[in-house]
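The complex appears here minus one protein chain, its other protein chains still in place.
Going by the order they are written in, the chains are A, B and C; count residues from 1 in each one.
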Amino acid sequence: MPLRAMLMSHAERPHDTEAVARAVLGAATCAETCTICADACLVEPNPTDLKSCIRMCLDCADICSATARVLGRPTWSEPARPVIAAQMAACALACRACALECARHAEHHAHCRICMEACEACALACADLLKTLPMAEAA
Amino acid sequence: MPLRAMLMSHAERPHDTEAVARAVLGAATCAETCTICADACLVEPNPTDLKSCIRMCLDCADICSATARVLGRPTWSEPARPVIAAQMAACALACRACALECARHAEHHAHCRICMEACEACALACADLLKTLPMAEAA
Amino acid sequence: MPLRAMLMSHAERPHDTEAVARAVLGAATCAETCTICADACLVEPNPTDLKSCIRMCLDCADICSATARVLGRPTWSEPARPVIAAQMAACALACRACALECARHAEHHAHCRICMEACEACALACADLLKTLPMAEAA
Partner (left out) sequence: MPLRAMLMSHAERPHDTEAVARAVLGAATCAETCTICADACLVEPNPTDLKSCIRMCLDCADICSATARVLGRPTWSEPARPVIAAQMAACALACRACALECARHAEHHAHCRICMEACEACALACADLLKTLPMAEAA
(Lines give C-alpha, C1' and ligand atoms only; values in the text may rest on other atoms or scores of the structure.)
Protein backbone atom coordinates (compact mmCIF):
# COMPACT_ATOMS: atom_id res chain seq x y z
CA MET A 1 0.00 0.00 0.00
CA PRO A 2 1.41 3.39 -0.99
CA LEU A 3 0.50 4.83 2.42
CA ARG A 4 3.64 6.81 3.18
CA ALA A 5 3.48 8.56 -0.19
CA MET A 6 -0.20 9.37 0.28
CA LEU A 7 0.35 10.78 3.75
CA MET A 8 3.47 12.70 2.62
CA SER A 9 1.44 14.43 -0.11
CA HIS A 10 -1.26 15.49 2.37
CA ALA A 11 -1.05 19.21 3.18
CA GLU A 12 -1.67 18.45 6.86
CA ARG A 13 0.96 15.73 7.04
CA PRO A 14 0.76 13.89 10.37
CA HIS A 15 3.38 14.49 13.09
CA ASP A 16 4.93 11.05 12.52
CA THR A 17 4.16 9.80 9.02
CA GLU A 18 5.98 6.51 9.50
CA ALA A 19 4.07 5.63 12.66
CA VAL A 20 0.71 6.56 11.10
CA ALA A 21 1.46 4.59 7.94
CA ARG A 22 2.36 1.53 10.02
CA ALA A 23 -0.86 1.82 12.04
CA VAL A 24 -3.03 2.25 8.92
CA LEU A 25 -1.36 -0.73 7.24
CA GLY A 26 -1.66 -2.76 10.44
CA ALA A 27 -5.36 -2.01 10.80
CA ALA A 28 -6.20 -2.53 7.12
CA THR A 29 -4.30 -5.83 7.07
CA CYS A 30 -5.88 -7.03 10.31
CA ALA A 31 -9.38 -6.12 9.06
CA GLU A 32 -8.86 -8.37 6.06
CA THR A 33 -7.16 -11.31 7.82
CA CYS A 34 -9.92 -11.28 10.47
CA THR A 35 -12.60 -11.28 7.75
CA ILE A 36 -10.97 -14.26 6.03
CA CYS A 37 -10.24 -16.05 9.33
CA ALA A 38 -13.90 -15.84 10.42
CA ASP A 39 -14.97 -17.42 7.13
CA ALA A 40 -12.22 -20.03 7.21
CA CYS A 41 -13.20 -21.00 10.79
CA LEU A 42 -16.84 -21.29 9.73
CA VAL A 43 -16.10 -23.89 7.06
CA GLU A 44 -13.88 -26.04 9.29
CA PRO A 45 -15.45 -29.38 10.29
CA ASN A 46 -16.01 -28.09 13.86
CA PRO A 47 -17.39 -24.52 13.61
CA THR A 48 -19.07 -24.78 17.01
CA ASP A 49 -15.66 -25.11 18.69
CA LEU A 50 -14.57 -21.98 16.83
CA LYS A 51 -17.66 -19.89 17.63
CA SER A 52 -15.84 -17.47 19.94
CA CYS A 53 -13.03 -17.10 17.42
CA ILE A 54 -15.48 -16.30 14.60
CA ARG A 55 -17.32 -13.67 16.60
CA MET A 56 -14.13 -12.08 17.91
CA CYS A 57 -12.68 -11.97 14.39
CA LEU A 58 -15.84 -10.25 13.07
CA ASP A 59 -15.74 -7.66 15.88
CA CYS A 60 -12.03 -7.09 15.31
CA ALA A 61 -12.52 -6.72 11.55
CA ASP A 62 -15.17 -4.02 12.02
CA ILE A 63 -13.13 -2.10 14.60
CA CYS A 64 -9.95 -2.32 12.49
CA SER A 65 -11.78 -1.15 9.34
CA ALA A 66 -13.05 1.95 11.12
CA THR A 67 -9.62 2.61 12.63
CA ALA A 68 -7.86 2.35 9.26
CA ARG A 69 -10.28 4.92 7.84
CA VAL A 70 -10.08 7.32 10.77
CA LEU A 71 -6.26 7.20 10.78
CA GLY A 72 -6.28 7.90 7.04
CA ARG A 73 -7.68 11.35 7.86
CA PRO A 74 -4.76 12.91 9.77
CA THR A 75 -6.90 15.32 11.82
CA TRP A 76 -4.55 15.39 14.77
CA SER A 77 -5.51 18.76 16.16
CA GLU A 78 -8.30 19.29 18.68
CA PRO A 79 -11.14 18.32 18.79
CA ALA A 80 -10.50 15.14 16.76
CA ARG A 81 -7.40 14.02 18.65
CA PRO A 82 -9.06 12.42 21.71
CA VAL A 83 -11.55 10.70 19.38
CA ILE A 84 -8.75 9.19 17.28
CA ALA A 85 -6.89 8.18 20.44
CA ALA A 86 -9.96 6.43 21.87
CA GLN A 87 -10.57 4.60 18.60
CA MET A 88 -6.95 3.46 18.47
CA ALA A 89 -7.17 2.27 22.07
CA ALA A 90 -10.34 0.29 21.29
CA CYS A 91 -8.57 -1.16 18.24
CA ALA A 92 -5.50 -2.21 20.22
CA LEU A 93 -7.76 -3.87 22.82
CA ALA A 94 -9.76 -5.71 20.14
CA CYS A 95 -6.59 -6.90 18.43
CA ARG A 96 -5.06 -8.21 21.66
CA ALA A 97 -8.27 -10.06 22.55
CA CYS A 98 -8.53 -11.51 19.04
CA ALA A 99 -4.85 -12.54 19.05
CA LEU A 100 -5.40 -14.44 22.32
CA GLU A 101 -8.45 -16.20 20.90
CA CYS A 102 -6.71 -17.08 17.62
CA ALA A 103 -3.66 -18.32 19.55
CA ARG A 104 -5.81 -21.07 21.06
CA HIS A 105 -6.35 -22.53 17.57
CA ALA A 106 -3.05 -21.54 15.93
CA GLU A 107 -1.60 -25.02 16.22
CA HIS A 108 -4.46 -26.60 14.27
CA HIS A 109 -5.38 -23.90 11.78
CA ALA A 110 -2.84 -21.89 9.79
CA HIS A 111 -5.43 -19.14 9.22
CA CYS A 112 -5.69 -18.63 13.00
CA ARG A 113 -1.92 -18.42 13.32
CA ILE A 114 -1.54 -15.86 10.53
CA CYS A 115 -4.51 -13.88 11.83
CA MET A 116 -3.01 -13.89 15.34
CA GLU A 117 0.20 -12.40 13.95
CA ALA A 118 -1.72 -9.68 12.08
CA CYS A 119 -3.66 -8.85 15.26
CA GLU A 120 -0.46 -8.60 17.29
CA ALA A 121 1.17 -6.37 14.66
CA CYS A 122 -1.86 -4.05 14.60
CA ALA A 123 -2.08 -3.84 18.39
CA LEU A 124 1.61 -2.93 18.52
CA ALA A 125 1.37 -0.32 15.76
CA CYS A 126 -1.63 1.34 17.45
CA ALA A 127 0.08 1.31 20.85
CA ASP A 128 3.26 2.80 19.33
CA LEU A 129 1.30 5.56 17.61
CA LEU A 130 -0.64 6.34 20.79
CA LYS A 131 2.70 6.85 22.58
CA THR A 132 3.75 9.53 20.09
CA LEU A 133 0.69 11.62 20.88
CA PRO A 134 1.52 14.42 23.34
CA MET A 135 -1.91 13.89 24.87
CA ALA A 136 -2.83 10.23 25.28
CA GLU A 137 -5.13 10.34 28.31
CA ALA A 138 -8.16 10.50 26.03
CA ALA A 139 -8.51 6.77 25.80
CA MET B 1 -35.58 -1.09 12.16
CA PRO B 2 -36.82 -4.38 13.63
CA LEU B 3 -33.94 -4.46 16.12
CA ARG B 4 -35.78 -5.53 19.26
CA ALA B 5 -37.36 -8.48 17.44
CA MET B 6 -33.99 -9.52 15.98
CA LEU B 7 -32.25 -9.36 19.35
CA MET B 8 -35.17 -11.15 21.09
CA SER B 9 -34.89 -14.06 18.64
CA HIS B 10 -31.13 -14.39 19.29
CA ALA B 11 -30.33 -17.43 21.45
CA GLU B 12 -27.82 -15.36 23.42
CA ARG B 13 -30.20 -12.47 23.99
CA PRO B 14 -28.37 -9.49 25.54
CA HIS B 15 -28.83 -8.61 29.22
CA ASP B 16 -30.86 -5.51 28.35
CA THR B 17 -32.42 -5.87 24.91
CA GLU B 18 -34.05 -2.44 25.00
CA ALA B 19 -30.81 -0.65 25.80
CA VAL B 20 -28.87 -2.56 23.14
CA ALA B 21 -31.57 -1.91 20.52
CA ARG B 22 -31.50 1.81 21.32
CA ALA B 23 -27.70 1.92 21.01
CA VAL B 24 -27.68 0.01 17.72
CA LEU B 25 -30.39 2.26 16.29
CA GLY B 26 -28.59 5.34 17.60
CA ALA B 27 -25.29 4.31 16.02
CA ALA B 28 -26.80 3.21 12.70
CA THR B 29 -28.80 6.45 12.46
CA CYS B 30 -25.82 8.59 13.38
CA ALA B 31 -23.59 6.83 10.84
CA GLU B 32 -26.04 7.75 8.10
CA THR B 33 -26.79 11.35 9.17
CA CYS B 34 -23.04 12.00 9.49
CA THR B 35 -22.44 10.56 6.01
CA ILE B 36 -25.13 12.81 4.54
CA CYS B 37 -24.06 15.84 6.60
CA ALA B 38 -20.47 15.58 5.37
CA ASP B 39 -21.69 15.58 1.77
CA ALA B 40 -24.23 18.36 2.37
CA CYS B 41 -21.50 20.52 3.97
CA LEU B 42 -19.22 19.88 1.02
CA VAL B 43 -21.69 21.27 -1.52
CA GLU B 44 -22.50 24.41 0.52
CA PRO B 45 -21.08 27.64 -0.99
CA ASN B 46 -18.41 27.79 1.76
CA PRO B 47 -16.97 24.28 2.17
CA THR B 48 -13.68 25.63 3.55
CA ASP B 49 -15.52 27.04 6.59
CA LEU B 50 -17.05 23.62 7.12
CA LYS B 51 -13.82 21.63 6.74
CA SER B 52 -13.64 20.58 10.40
CA CYS B 53 -17.29 19.62 10.36
CA ILE B 54 -16.85 17.45 7.25
CA ARG B 55 -13.84 15.61 8.68
CA MET B 56 -15.47 15.12 12.07
CA CYS B 57 -18.65 13.81 10.42
CA LEU B 58 -16.63 11.30 8.36
CA ASP B 59 -14.75 10.09 11.45
CA CYS B 60 -17.98 9.82 13.40
CA ALA B 61 -19.72 7.93 10.56
CA ASP B 62 -16.94 5.32 10.45
CA ILE B 63 -16.85 4.87 14.22
CA CYS B 64 -20.66 4.64 14.47
CA SER B 65 -20.84 2.09 11.62
CA ALA B 66 -18.38 -0.19 13.40
CA THR B 67 -20.19 0.26 16.71
CA ALA B 68 -23.59 -0.60 15.22
CA ARG B 69 -22.09 -3.82 13.81
CA VAL B 70 -20.26 -4.81 16.98
CA LEU B 71 -23.36 -4.19 19.14
CA GLY B 72 -25.41 -6.30 16.73
CA ARG B 73 -23.34 -9.30 17.89
CA PRO B 74 -24.37 -9.57 21.55
CA THR B 75 -21.14 -11.22 22.72
CA TRP B 76 -21.35 -9.81 26.22
CA SER B 77 -19.31 -12.46 28.01
CA GLU B 78 -15.54 -12.29 28.40
CA PRO B 79 -13.30 -11.73 26.48
CA ALA B 80 -15.43 -9.58 24.15
CA ARG B 81 -16.99 -7.40 26.84
CA PRO B 82 -14.11 -4.95 27.41
CA VAL B 83 -13.65 -4.65 23.64
CA ILE B 84 -17.33 -3.74 23.15
CA ALA B 85 -17.14 -1.33 26.08
CA ALA B 86 -14.08 0.42 24.65
CA GLN B 87 -15.71 0.71 21.23
CA MET B 88 -18.88 2.19 22.78
CA ALA B 89 -16.76 4.66 24.75
CA ALA B 90 -14.93 5.73 21.58
CA CYS B 91 -18.30 6.06 19.84
CA ALA B 92 -19.79 8.22 22.61
CA LEU B 93 -16.70 10.45 22.50
CA ALA B 94 -16.85 10.79 18.71
CA CYS B 95 -20.56 11.63 18.84
CA ARG B 96 -20.12 14.28 21.51
CA ALA B 97 -17.26 15.90 19.56
CA CYS B 98 -19.27 15.80 16.33
CA ALA B 99 -22.36 17.23 18.05
CA LEU B 100 -20.30 20.16 19.32
CA GLU B 101 -18.88 20.81 15.86
CA CYS B 102 -22.28 20.53 14.15
CA ALA B 103 -23.81 22.82 16.80
CA ARG B 104 -21.58 25.63 15.55
CA HIS B 105 -23.34 25.49 12.17
CA ALA B 106 -26.81 24.39 13.27
CA GLU B 107 -28.29 27.85 12.93
CA HIS B 108 -27.32 28.14 9.28
CA HIS B 109 -27.62 24.56 8.04
CA ALA B 110 -30.56 22.30 8.86
CA HIS B 111 -28.43 19.23 8.07
CA CYS B 112 -25.97 20.23 10.80
CA ARG B 113 -28.81 20.68 13.32
CA ILE B 114 -30.38 17.29 12.53
CA CYS B 115 -26.95 15.61 12.54
CA MET B 116 -26.17 17.22 15.92
CA GLU B 117 -29.36 15.73 17.36
CA ALA B 118 -28.51 12.27 15.98
CA CYS B 119 -25.00 12.51 17.47
CA GLU B 120 -26.39 13.51 20.88
CA ALA B 121 -28.91 10.66 20.80
CA CYS B 122 -26.21 8.12 19.95
CA ALA B 123 -23.82 9.41 22.61
CA LEU B 124 -26.59 9.14 25.19
CA ALA B 125 -27.63 5.63 24.09
CA CYS B 126 -24.03 4.40 24.25
CA ALA B 127 -23.46 6.00 27.65
CA ASP B 128 -26.70 4.46 28.97
CA LEU B 129 -25.74 1.02 27.72
CA LEU B 130 -22.23 1.33 29.19
CA LYS B 131 -23.83 2.01 32.60
CA THR B 132 -25.76 -1.28 32.47
CA LEU B 133 -22.52 -3.24 32.11
CA PRO B 134 -21.38 -4.67 35.46
CA MET B 135 -17.81 -4.01 34.36
CA ALA B 136 -17.27 -0.65 32.67
CA GLU B 137 -13.66 0.08 33.52
CA ALA B 138 -12.55 -1.45 30.23
CA ALA B 139 -12.67 1.80 28.30
CA MET C 1 -34.01 7.78 10.90
CA PRO C 2 -34.41 11.44 9.90
CA LEU C 3 -33.41 10.66 6.32
CA ARG C 4 -36.00 12.71 4.44
CA ALA C 5 -35.16 15.82 6.47
CA MET C 6 -31.43 15.29 5.90
CA LEU C 7 -31.85 14.85 2.15
CA MET C 8 -34.28 17.79 1.93
CA SER C 9 -31.69 20.08 3.55
CA HIS C 10 -29.00 19.00 1.07
CA ALA C 11 -28.30 21.71 -1.53
CA GLU C 12 -28.17 19.05 -4.26
CA ARG C 13 -31.41 17.41 -3.22
CA PRO C 14 -31.94 14.14 -5.13
CA HIS C 15 -34.50 13.95 -7.94
CA ASP C 16 -36.82 11.80 -5.82
CA THR C 17 -36.15 12.33 -2.13
CA GLU C 18 -38.79 9.83 -1.00
CA ALA C 19 -37.37 7.03 -3.14
CA VAL C 20 -33.80 7.73 -2.04
CA ALA C 21 -34.79 7.90 1.63
CA ARG C 22 -36.59 4.55 1.32
CA ALA C 23 -33.55 2.94 -0.33
CA VAL C 24 -31.13 4.33 2.28
CA LEU C 25 -33.38 3.15 5.12
CA GLY C 26 -33.85 -0.21 3.42
CA ALA C 27 -30.11 -0.72 2.99
CA ALA C 28 -29.17 0.48 6.49
CA THR C 29 -31.86 -1.72 8.05
CA CYS C 30 -30.84 -4.74 5.98
CA ALA C 31 -27.16 -4.27 6.84
CA GLU C 32 -28.02 -4.46 10.53
CA THR C 33 -30.54 -7.33 10.38
CA CYS C 34 -28.06 -9.36 8.29
CA THR C 35 -25.28 -8.66 10.80
CA ILE C 36 -27.50 -9.84 13.68
CA CYS C 37 -28.88 -12.80 11.70
CA ALA C 38 -25.38 -14.09 10.92
CA ASP C 39 -24.52 -14.01 14.61
CA ALA C 40 -27.85 -15.50 15.68
CA CYS C 41 -27.40 -18.35 13.17
CA LEU C 42 -23.88 -18.98 14.48
CA VAL C 43 -25.08 -19.58 18.06
CA GLU C 44 -27.93 -21.91 17.07
CA PRO C 45 -27.32 -25.57 17.99
CA ASN C 46 -26.73 -26.46 14.32
CA PRO C 47 -24.44 -23.76 12.83
CA THR C 48 -23.14 -26.13 10.15
CA ASP C 49 -26.64 -26.38 8.64
CA LEU C 50 -26.76 -22.58 8.57
CA LYS C 51 -23.30 -22.06 7.05
CA SER C 52 -24.60 -20.77 3.70
CA CYS C 53 -27.02 -18.47 5.48
CA ILE C 54 -24.28 -16.99 7.68
CA ARG C 55 -21.96 -16.31 4.74
CA MET C 56 -24.72 -14.85 2.59
CA CYS C 57 -25.85 -12.61 5.46
CA LEU C 58 -22.29 -11.33 5.94
CA ASP C 59 -21.91 -10.61 2.21
CA CYS C 60 -25.30 -8.90 2.15
CA ALA C 61 -24.46 -6.81 5.23
CA ASP C 62 -21.25 -5.51 3.65
CA ILE C 63 -22.90 -4.70 0.32
CA CYS C 64 -25.87 -3.00 2.01
CA SER C 65 -23.59 -0.92 4.26
CA ALA C 66 -21.70 0.42 1.25
CA THR C 67 -24.94 1.07 -0.62
CA ALA C 68 -26.47 3.02 2.28
CA ARG C 69 -23.38 5.23 2.37
CA VAL C 70 -23.17 5.78 -1.38
CA LEU C 71 -26.88 6.64 -1.60
CA GLY C 72 -26.43 9.11 1.27
CA ARG C 73 -24.27 11.17 -1.09
CA PRO C 74 -26.80 12.23 -3.75
CA THR C 75 -24.26 12.63 -6.55
CA TRP C 76 -26.74 11.80 -9.28
CA SER C 77 -25.04 13.62 -12.13
CA GLU C 78 -22.41 12.07 -14.35
CA PRO C 79 -19.92 10.49 -13.78
CA ALA C 80 -21.21 9.07 -10.48
CA ARG C 81 -24.62 7.97 -11.73
CA PRO C 82 -23.64 4.68 -13.44
CA VAL C 83 -21.50 3.82 -10.40
CA ILE C 84 -24.43 4.35 -8.03
CA ALA C 85 -26.71 2.40 -10.36
CA ALA C 86 -24.30 -0.55 -10.49
CA GLN C 87 -23.95 -0.56 -6.70
CA MET C 88 -27.74 -0.50 -6.27
CA ALA C 89 -28.08 -3.37 -8.75
CA ALA C 90 -25.48 -5.42 -6.84
CA CYS C 91 -27.32 -4.61 -3.62
CA ALA C 92 -30.70 -5.69 -5.00
CA LEU C 93 -29.12 -8.95 -6.22
CA ALA C 94 -27.47 -9.63 -2.86
CA CYS C 95 -30.72 -8.93 -1.01
CA ARG C 96 -32.76 -11.24 -3.23
CA ALA C 97 -30.20 -14.05 -2.82
CA CYS C 98 -30.07 -13.53 0.95
CA ALA C 99 -33.88 -13.44 1.21
CA LEU C 100 -34.08 -16.79 -0.61
CA GLU C 101 -31.48 -18.32 1.71
CA CYS C 102 -33.14 -16.94 4.87
CA ALA C 103 -36.54 -18.14 3.61
CA ARG C 104 -35.27 -21.74 3.87
CA HIS C 105 -34.88 -21.29 7.65
CA ALA C 106 -37.68 -18.81 8.34
CA GLU C 107 -40.00 -21.44 9.74
CA HIS C 108 -37.51 -22.50 12.41
CA HIS C 109 -35.74 -19.25 13.24
CA ALA C 110 -37.54 -15.93 13.77
CA HIS C 111 -34.31 -14.05 13.03
CA CYS C 112 -34.18 -15.61 9.55
CA ARG C 113 -37.81 -14.64 8.91
CA ILE C 114 -37.30 -11.00 9.99
CA CYS C 115 -34.03 -10.80 8.05
CA MET C 116 -35.74 -12.20 4.94
CA GLU C 117 -38.35 -9.44 5.16
CA ALA C 118 -35.66 -6.77 5.54
CA CYS C 119 -33.81 -8.18 2.51
CA GLU C 120 -36.97 -8.18 0.41
CA ALA C 121 -37.78 -4.60 1.42
CA CYS C 122 -34.28 -3.42 0.52
CA ALA C 123 -34.28 -5.23 -2.83
CA LEU C 124 -37.62 -3.60 -3.66
CA ALA C 125 -36.51 -0.12 -2.59
CA CYS C 126 -33.32 -0.38 -4.68
CA ALA C 127 -35.23 -1.69 -7.70
CA ASP C 128 -37.79 1.13 -7.37
CA LEU C 129 -35.08 3.76 -7.16
CA LEU C 130 -33.25 2.29 -10.16
CA LYS C 131 -36.47 2.67 -12.18
CA THR C 132 -36.61 6.41 -11.47
CA LEU C 133 -33.18 6.92 -13.01
CA PRO C 134 -33.43 8.23 -16.60
CA MET C 135 -30.34 6.20 -17.42
CA ALA C 136 -30.42 2.70 -15.94
CA GLU C 137 -28.37 0.71 -18.41
CA ALA C 138 -25.29 1.09 -16.21
CA ALA C 139 -26.12 -1.93 -14.09
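Everything below uses one rule, namely that a contact is a pair of C-beta atoms (placed from the backbone, for glycine too) under 8 Å apart; a residue touches a chain by one contact, two chains touch by 3 or more.
Small disclaimer: the values here were computed from a predicted structure and weren't measured.
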item	value
Selected from A:A28, A:A85 or A:C98 as touching the chain missing from the view	A:A28
For subunit B, the residues touching the chain missing from this view	38-39, 42-43, 47-48, 51, 54-55, 58
Residue ranges of subunit A at the interface with the undisplayed chain	1-3, 5-12, 24, 28-29, 31-33, 35-37, 39-40, 43-44, 61, 65, 68-69, 72-75, 109-111, 114-115, 117-118
Positions on subunit C where the hidden chain makes contact	52, 55-56, 58-60, 62-63, 65-66, 69-70, 73, 75, 79-80, 82-84, 86-87, 89-90, 93-94, 97, 100-101, 138
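As a working rule, only the chains that are shown with their structure count from here on.
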item	value
Most distant chain from subunit C by Cα centroid	A
Chain centroid nearest the full-protein CA centroid	B
Copies subunit B and subunit C touch via same or different residues, half shared test	same
Interchain centroid distance [CA atoms averaged], subunit B/subunit C, Å	20
Chain centre separation in whole Å, for subunit C relative to subunit A (CA means)	27
Junction residues of subunit A - those touching two or more other chains	55, 58
